[in-house]
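Note that one protein chain is taken out, while the other chains of the complex remain in position.
Read from first to last, the chains carry the letters A and B; within each, the first residue is number 1.
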Amino acid sequence: MFEFQLDPTSGVATYLQLVQQVRQALRMGLLRPGDQLPTAREVVAKLAINPNTVLKAYRDLEREHLVAARPGQGTFVVRALDGPDPATFARFAAQLSRWMSAAQAAGLGSEDIEAIYRMAIRDRFAEGVA
Amino acid sequence: MIAMTWRQHRAQLLIAVGVLAALAAYLLITGQQRASYANSIGLTACLAAKSQTCGPLAEAFVNRFGGIPQVFTLAAGLPLLAGLFWGAPLIAREVETGTYRLAWTQSVSRNRWLTVKLLTFLAAIAAAAAALALSFSAWLRVYSQLSAAGYTDIDRMGPPAFDLTGIAPLGTMLFAFALGTAAGALIRRTVPAMAVTLGGYLGAVLPMESLRYTAFLRPLHKSGPFSTNTIPVPPGAYQMNSGYSTASGRPVSFRDLAKACGHPQGGGSIGIRVSCLAQKGFHISQTYQPASRYWALQGIYTASFAAAAIILIGVAVWWTARRVS
Partner (left out) sequence: MTSRDDATPAVETVGLGRRYGRRWALRECNLSLPAGHVIGLVGPNGAGKTTLLHILAGLLEPTVGLARVLGAAPRDLRTLPRIGFVAQDKPLYGRFTVNDMLRMGAWMNPSWDRSSAEARLTGLDIPLGQRCGSLSGGQRAQVALAVALGKQPGLLLLDEPVANLDPLARRQFLQVLLEHVAATGMTVVLSSHLLADLERACDYLVLLSASRVQLSATTDELLHQHRVLAGPAEKADSITRAHAVVQSSVTDRLANLLIRADGPIHDPDWSVRPASLEELVLAYMSEPLAGAAPALTLAGSAQEGSR
């Protein structure tokens, strides 16, 4: 059975972490269509988080048509992630690698690079910020 | 709730059973000793035949066993224990230890919680009082027979027997318990509540030891001239004050007697000739309560304490329901 982890220090909202973990697992093939996700009760019993958080995460995933709740049975994965194909992945990975070499050559250390990366992610993908 | 009450208080109740059982056993055994001795020397038969000549047998009995041992006056304090160990901790302990926050947030209302506990202890008190009174009365049997025939004044009319027989133990036990419970409810700490219970109990019971003879029913008087040796107070009566009077009934003091019939003796003391007193018509009088009033006095005594107990229980119940943070 798929198990969730929680990183309380990451600054990412709990329910988002759950959503991300499901997507990550789908991306890596650890979760396949037909697999059952743990029940809210099981997640809560392990992580000691609010049950609504789990339900919210599952609702989000349902909205993206990744999972479906079957009454009386549980929540099941219905399709694989619409991700970019491996070629696209490789192209962007290569681009990033080149950028990083340039950054290193300019004197940026791993912490600087990480700071730039985190700010960019936050500015682009953060939710609900005006 | 009854099962809960038993589980919570079973130690207290079982200890009381143990103590009472031991006490009852002691009383029954020593009482039986006295009874069989009285039988064996023929005293019982003599008294039953209403003979006038049982004196030597009575004396033999008293020489052998004496009267009521001093320690029995302590036994008269047993009802207080119901106040100290059943009453005072009942509410105070729950509040003190904080367990009232557990007990009063189950599905049982505060009133029902308290009522069941009170009724349980009331039943225990009734049983304990009955056991005490019955064992002590049994122990007292020979003395009661002697007293009825006028050979002794040890009987159930006087202390400590009055406190330990009949329904008196029920009254004082109820009172002590109620006092403890009310003190515990108001003070909310067990040890101070026990102290208040002790003080309040003694403050009420000690005066009653004499009030019950002087104030409940008007005492009777009998007087007789000095020509006879004793005042014919009926057998078994509880004798109170004795006094002196003239033939016409005017009270006089001992000094008056000394003035009338005294003559100096060697060494500065004054002797009084009884024949002179008899001649001058002086009388001795005795104040007393007759034995026939035993149950009436018991009734008034117990009713007074029971009434106080009811009021105190009411205070405890009311306070618990309304207050206690």
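Just so it is clear, contacts are C-beta pairs under 8 Å (C-beta built on N, C-alpha and C of every residue); 3 or more make two chains touch, one makes a residue touch a chain.
Please read all numbers here as calculations on a predicted model, not as lab measurements.
*Asks:* Taking the whole complex into account, name the chains on display that the unshown chain touches.
*Replies:* The undisplayed chain, in the complete complex, is in contact with A, B.
*Asks:* Looking beyond the chains shown, say which of A:Leu30, A:Ala45 or A:Leu96 touches the absent one.
*Replies:* That would be A:Ala45, which touches the missing chain.
*Asks:* Which listed residue (B:Thr30, B:Gln106 or B:Ser292) would be found touching the missing chain in the intact complex?
*Replies:* Checking each option in B:Thr30, B:Gln106 or B:Ser292, the one touching the absent chain turns out to be B:Gln106.
*Asks:* Using the document's contact rule, name the residues of chain B that touch the chain not shown here.
*Replies:* So the residues of chain B touching the unseen chain are 1, 3-4, 7-8, 11, 97-110, 322, 324-325.
*Asks:* Tell me which stretches of chain A touch the chain missing from the display.
*Replies:* Where chain A meets the chain not shown: residues 6, 8, 13-14, 39-41, 44-55, 122, 126, 128-130.
Heads up, the rule we're going with is that only the chains that are shown with their structure count from here on.
*Asks:* State, to the nearest whole Å, the distance from the C-alpha centre of chain A to the C-alpha centre of chain B.
*Replies:* 85
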